Every structure is written in structure tokens, then in C-alpha cells.
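Have a look at this one before I ask anything.
As you look at this complex, bear in mind that one protein chain is not there, while each of the others sits in place.
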Amino acid sequence: MVLIEAKGVHVRFGDRVVLEEIDLSVPEGELHGIMGPNGAGKTTFFNVLTGRVNMSRGRIRLDGEDIAGLSPHAIANKGVARSFQIMTLFDEFSARENVTMALPSFRARGFDVRHALAGDRRIAEEADEVLASVGLGEKSSVVARQLPYGERRALEVAVALAQRPRVLCLDEPTSGLGTDGSRRLAELIRRLKGKLTIVAVEHDMGFLFSLADRISVIHWGQVIARGTPRELQDNEWVKKSNLGRFG
Amino acid sequence: MPNTAAAARLVTPTMVALWLVLATVPLWISKVGLYPYLGVEILIWSMYALAFNLVLGTAGLPSFGHGAYFGVGAYAFGLCQFNLAPNLWICLVAAIAAAGFAGLVVGLFISHRRGIYFAFMTIAFAQIFWTIAIKAYPLTGGEDGLLRIAREPANFGIVAFDLKGNVALYYFVLVLFALVVVALWRLVHSPYGRVLSAIRQSETRAAHLGYNVWLYKLSIFAVSAAFSGLAGGLFAMAQLSAFPDVMSLNQSGLIVMMTLVGGGLVSFWGPVVGVVIFLIARDVIGALTNAWMLYFGLMFVTLVLFRPEGVAGMIKSLLERRALRGQGSNALRLILRSG
Partner (left out) sequence: MLDLLPHIVNGLVLGLLFALIALGFMLIVGLMEQINLAHGSLFALGAYLALQLTGPNPPLPADLAAQWLQLPLGWRYALVLLIAPCLAGIVGIAVEVCMRRTYGKDPLYGLLLTFGAAMVIEEGIRLIWGTRDYVLPVPPMLSGGFIFQDLIWSTYRFYAAGIALAVIGLVWLLIEKTPYGAMIKAGAHDSEMVRALGINLSRLRLGVFVFGTMLAAFAGIILAPIWGIRPHMGVDAVIPAFLIIVLGGVGSFWGAVTAGILVGLAVGLSGAYASEWSLLSMYILLVAVVSVRARGLFGKKSILEA
């Protein structure tokens, strides 16, 4: 069942065409990778998918439902979660508080002014569970600003997971991580495979090739290649590009 | 935001201590060379500053024209008294409703913005309100404002309190102050308050988590305006008049300065501290020199540059450092935990 379907997505900023007639479809449960050089339009595609940027033309559907023009919060409430390339955590909040903000059980109480938040045990426990699943179980009370970089990346993923999404969009999740960090993140994502639909934009080809079911290559705003990792290994462009070195 | 025991309570020890201290003020204020009306002013401005800080400190929105809602409350109180019913409760409700409505209308225009755009819009709207106040003579009394507003008695049915004396007025306002403090403390520490704080830290992240950021900003702006209007109505009653000056950008700027100097960016009580500092500076230093406001402005600029956490923030850091070092009594720790 196709969960995400993008057809003819075309995005212009002024007179600059950033995405040109992009077609992409992601079946439920697939881990779909998106790669390509900087400025190719990968993050813009995410921005379109999550409602942050409007398409000039094209069609984009989530589970058959047209989501073009919806605001980010409306799309998030339909089950799309995303992490950002430039981290956007709530720096003053602790790890637990960051995750709490994402939990559907908390979000439902967003306009509650009658009750105090501090004493709620159940929500704290739920948040701690999510933190444990990304390996941050010990750090739940640490203020996000004070976490080391690798753990902040993990927290970013935790927050996206806490939304209990159907689609998880990861924008360059290994950015800035060393080999160890990337490996841990890859393990985490491998554990999530099949349980969620995942779309991951990445530079780290080794990371993508070991995890993705299929990969789309975007360059100059167009999909220039698509296929399974094995198929792409034989692709001329992939072989020639600087990104063609992985291991 | 402290995830402490105090945050979970409706009424904290700090609040009770503060109210007890405030309750004794009329007894000794004349003896220190001040006067009971100053107490009234401190309470009214504190309410206003706490309301304002919902928008600045909690939600992170720079509202430089908040005087508009304080002013709308003041005018609504007076106009209600002259034209609708000379009843204290009705007039206060009118003040709250009018100011809240004004905040709602303005909010509809500005809630999808933040930062610089937001700030300029609040300034533009404040100027619009102020111009109307000055020019619409038949309605607002023009530059003179509404005069001869009366202090109607606080009638509870079985007993009524005459509020014409400043001490009686002081206690009446103190009760309202206590209620406002309880309400705002709860609001700030509720899930709603937490979402606002998150929006302040990252609107993008909040939106992508599924929060309707526009609606949150709109609602807090309207709520803040409503409470500011309550303070404005009380002000009109205390001053026996309502005039355009309170809507001026100068006055709007004062509340920003007081709130930041006191420590509103990091502490719930910051605005109150700021109001006390400002009014004491006005009366004590103002008696010595005409330039006291200039000094206050310079202090504001200095704090923004070097200590934006303000006085309350500095006190908090000091107490925290001493508590960490094991010094200080249990009382200190109690104060710290009460936020």
C-alpha cells in the first residue's frame, strides 16, 4: 500500500526552480533513502512533505489523502514526524521534557490550563520509555542544551519517535556524528524498520546503502536515479560521483 | 521552568509569604516615608506586568505596545461607569472583556508573526489605539481623558466595603492581586504554559510536533490583554480617571523595561520585582533628581547587555550557587524551590 505519493512536485523560489517534476512513492513499511549533493533539493522535498513549503504545482498524497497546502501542524497530526538537519530541540527543557512535548497523550492536553504539569507520573514514564529506546535512558533529566552532540542527535530522533508517527522523516540524521555515533544510529533505525515507514535524506552513503530498501537520487532538483542499493551500485552517476565512496 | 514541587501547587509558600507581607504594608508604609497609594500602584502595576510577561517571558513574543490593552481596560471601566452601570463588578468585567476583545482582534492580525514583524505590529496597533484615544473627543475625552471616575463600593450582597480610602482600596486590590497570581501561576505551569514555553524556544519544532502555533499565540495574547485590562480598570478606579498617556508607547515601553529589569525573562516573580524597583526609583530617586527615568533606562540597557536575566534571575543564580555549595539555610532552599 503506497503511503506517500508525490507526483510532479515542482517548487520554485522566485525564478529559481528548486524541485522539478519530482515523482516519488513510498509503500508502507519501506525505508526509502534520498541522496544527492548539497543544494539538490532534498531538504526542500521534506519541507514540501511536512508542509513547511508550498509546491508551485504537483500532487502529494499521504495514505491517499491530498496534503498539499496543509500547515505543518496539520500534517504532523496526520502522523508525519520529522527530524531536522539543523537541530531544533527545546534547549531549555530536559530530555524528558523534550520528548513529552511530542507524546500524543500530552499533545491532546495542549490547552489544559487547569492542571499542573509537574506531578504527572504517567507522562514522565512514557517519555522515559522513548528515551530508553534511543539509549538516553540515563539522561532524562539533563537539560538538552547540555547534552553532547551525539546525544542531541539521538534526542532529536527520540522526539520524532515519541510522536508515534506513521511516517518518520529523517533529515541528515548522521550529520556531525562520528563512525561510532553513526553506527549506533544505524542500529536504532534498523530496529525501527518495518514498524514505521521511514524516509531518510542522507549524505552518508554507507549508512543509506546498508539500511534503505530503495533509494532515490536527487540532483539539480530532479530524480536522476532510483532503485535498490544493489541496482544503484551499478549506476553510472553514483559510481562517478564523489558520494560513490562508502564503507 | 522549574519542574519542582512548587510548580505543581496551586498556592506556593512564596505566594503566601508575599501576601502576608503585602497585607502588613499599610501599617508601616507611612513610617518609611512612603504612602498607602504607592502600595495600590505597586499591586496594580504588578498585575499588569505579570499579565504582560505571559506574552514576553512565557511565550517569547516582543509586545512593545501592551499599553493599549491596559488603556482599553481603563477607558472601558470609565465608560461603563458613565454609560452602563455604576457598579464595581460590572465595570471590572467590562474592562476585562473590552481589553480581552482588543487583544483578540489585534492577535488575529499578528499571531502568525514573531520577532521583528510582531514587535512592529504591536507598536503600530498601540499607536492606532492611542491616536483614537486622543482624537475621539466625544468618546474618550480627548487629551484630557475621562475624568470623575468614581470608586464604587465593593458590594458582596451581605456586606459592602467603601473603597474611597486608599487603605481600603489597597486591601481590595490585594485580594484581586492574590487571585490573579494564583491564576497566572497555574496557567504558566500547566500543559498550556509548557506549550507556550516550547513555542518560545522553537516555533518550528512546536509546529512540526502538531501544535497549532497560531492559535496558541492568539490565545495567550488575548488572555494577557484581558488581565492587563483588569489592571487598567483598577488603575482608572484608583486614579479616578482614564487618560491617553497610558496607551502611549512611552508607557508601553516602561512595562517592558520593568519586566526585564525585574527578571521576567527567567522568573515568574521577575515582573513584580521590576515594578517595585521602578516605583521605588520613581519616588525615592525621583525626589532627588528629575533624571531618574533616564537612569532607569540606562539600567535597563545595561541589564539587556550584561544580565538579561534581570534582578530576580541574578538572585536565583546566587541562591543556586550557594545551595550547591551547601551553604544557606533551609529557608533559602525553600525559597529556591518555590521558584
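Each chain carries a letter (A and B) given by its place in the written order, and its residues are counted from 1.
Here is the rule we use: a residue touches a chain if its C-beta (ideal position, glycine included) is under 8 Å from a C-beta of that chain, and two chains touch if they have at least 3 such contacts.
Please read these numbers as outputs of a predicted model, since none were measured by experiment.
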Chain not shown: contacting residue from B:Phe125, B:Tyr192 or B:Phe235: B:Phe125
Residue among B:Leu27, B:Ala85, B:Leu139 or B:Val301 touching the omitted chain: B:Val301
Touching residues (missing chain, whole complex) on subunit B: 60, 62, 64, 109-110, 112-113, 115-117, 119-121, 123-125, 127-128, 131, 135, 248-250, 253, 256-257, 260, 290-291, 293-294, 297-298, 300-301, 304-306, 308
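Just so we're on the same page, only the chains that are shown with their structure count from here on.
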Intercentroid distance (Cα basis), subunit B paired with subunit A, Å: 42
Of all residues in subunit A, those that touch subunit B in their complex: 50, 52, 71-73, 76-77, 81-82, 84, 88-94, 97, 101-102, 106-107, 109-119, 159, 163
Subunit A-touching residues of subunit B, taken from the complex the two chains share: 1, 3-5, 7-10, 186-187, 189-195, 197-198, 201-202, 204-213, 216, 219
